[in-house]
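The structure follows.
Note that one protein chain of the assembly has been removed; the remaining protein chains are unaltered in position.
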Amino acid sequence: MGWLDWMLLLARIVLTFFMLLFALVIVIWLERKFIADMQTRPGPLRAGPRGVLITLADGMKLFFKESFVPTLADRPVYLIAPILAVVPAFLAFSVIPWGTHVTLFGREIPFQIADLNIGILWVLAMTSMTVYAVVLAGWSSGSNYPLLGSVRSSAQMISYEVGMGLALISVLMFTGHLKMSEIVAGQGGYYWGFVPRWNFIPQFPAFLLYLIAGLAETNRPPFDLPEAESELVAGFHTEYSGWRFAMLYLGEYLNTITVAAIATTLFLGGWRGPHPSFLPWLWPIAWFALKILVIFYVYVWIRGTMPRIRYDRLMAFGWKLLIPLGLFWVLATGTIVLLPGLYGSRGRLVAVGLIVGIGMLLLLAADVLERPRSRSREGASP
Amino acid sequence: MAELIVFWVFAPLAVASGIAMLLQRNAVYSALFLVVNFFALAVFFLMLGAEFLFAVQIIVYAGAIMVLFLFVIMLLGVDREERLVEPIRWQRPLGIFLGVGITAEIFAAVRAGVGFAAKAPGGFALVNQGGNAQAIAKVLFTDYFLPFEITSILLIVAAVAAMVLAHRRRGAVSGPPPAGPARPQPDREAEVAG
Partner (left out) sequence: MIRLPLVLFFSAVLFSTGVYGVLARRNGVLVLMSIELMLNAVNVNLVAFSQYVRDIGGQVFALFVIAVAAAEVGIGLAIVILIFRNRESINVDEVSLLKW
């Protein structure tokens, strides 16, 4: 690697960083507009055309506000937590290919900071770090509501990480690659000539599982129990103000963007999409942004329509529904991948039949097992 | 060369965070120092050609096990400080003596075993061909398949055991509420008196 390569790497890092910041500004504005639209009100209007600059205005306000440390706070941890919210979110994004490549100085430069061998695992590792920001912010505030929020979030995020991991594993098994670039490469082409060969079609349950677990991982409604304002004031960031609060807030939205970007890369074909032949490097980026926005819109839609669920329901949902579903789907993916290899084209039919049959049996079993218990519980309660 | 730099940056970091973990009175700080330690060790794994273990180390240790520790510490409110004074007077000198002895022994063992100048012969890239994760998977699901299955049984048993041990029956007296960082509790008596 000569100095030019190092400079190009640096340029890529800086470019990705600023793209993310730009995306943040847009995404926060969009969320407010979407949610306003669902609640039939105009939303932010004044800063910039249609209020686009509202995020910048908010950021400026928070930046110039006093950011004080509560007396009872545990000072060093209190100061570190907001930084921990932002850094892993940026790092997780570093393996995501958000475009194809351009040719500059006789080199192919991909729109991706690093194409690690352990691609998905890196993402999983970094997203598992984000829990520290929430837990430590809540604990170090020295106040009861934030602490409750952080205890909730530590349990919630570990639990849903399992579901998320299972969803990712089934994609891994299906594509057979850990590298992000190869996963995107594997999604080229079409089924029957017109349906794009994106993973979310054969892996639809994993896609759903990932989206739901992603909601819980990023503490978004209806799984925003760590910051439930009706119970915990503002949860883990109650005691934060000024730019530290802004960091926590940014970290949350960065995580949302990262989750959407991973879903795009793994399930929606990444930057793939039909495009005209001029400016061949620009269209993939536009496709990528569009897909992220679609997923983001679904998230905002869920936020606008679903009530927050109770904490024990949240845990029960994660452990009793998502994780068994994920395990079942990992097994199902195994049969889909293996049986056609063993029995030829008939194997695919056998695999689908097996999956459907076992799935129905499991549903029946769950129904039978669940019924007497729910009846006795109803009988016991006065 | 690069590896040497990585070693001399992260080895002292790992040792320092390990020692800091022991000397901290506050359990939450100890846990955080241990997280730093695990990160340093993860970088070590990367340096030694074990990318997969790097990811596993961060996901399992830093991401799950340490969060579990933090969860228990916060839930039990045991982050109040702990006395670090040794009750048995001769224990510390004896410990230092034995520690030095073991260090000498390790020196001797390493010298007799591999020699001080031993280096990995290189060519580990050949083992890792096609990706470290793939190489591990190949061995794990063939030669080590039975241990792998037994480990999975062990994990299930552990999960069930943890649930049985920590499960509280309905109607049992609940423990004290979770507590934040160690802080003075001034108004208890005042409230009672008032």
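Chains: A and B, in written order; residue numbering restarts at 1 for each.
Definition applied: a contact is a pair of C-beta atoms (placed from the backbone, for glycine too) under 8 Å apart; a residue touches a chain by one contact, two chains touch by 3 or more.
As the structure is a computational prediction, the values presented were derived from the model and not from experiment.
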| item | value |
| --- | --- |
| Displayed partners of the chain not shown (whole complex) | B |
| Missing-chain contacts mapped onto chain B | 3-4, 7, 11, 14-15, 18-19, 21-22, 27, 30-31, 34, 37-38, 41, 44-45, 47-50, 52-53, 56-57, 60-61, 64-65, 68-69, 72-73, 75-76, 78, 82-84, 86, 95, 99, 102-103, 106-107, 110, 114-124, 126-128, 132, 135-136, 139-140, 143-144, 147, 151, 154-155, 157-159, 161-163, 165-166, 168, 175-176 |
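Please note the rule applied: only the chains that are shown with their structure count from here on.
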| item | value |
| --- | --- |
| Contact set on chain A toward chain B in their complex | 72-74, 77, 116-118, 121-122, 124-125, 128-129, 131-132, 135-136, 139-144, 146-148, 150-151, 154-155, 157-158, 161, 165, 178 |
| Chain B - residues contacting chain A, complex | 28-29, 32, 35, 51-52, 54-56, 58-59, 62-64, 67-68, 70-71, 74-75, 131-133, 178-181, 183 |
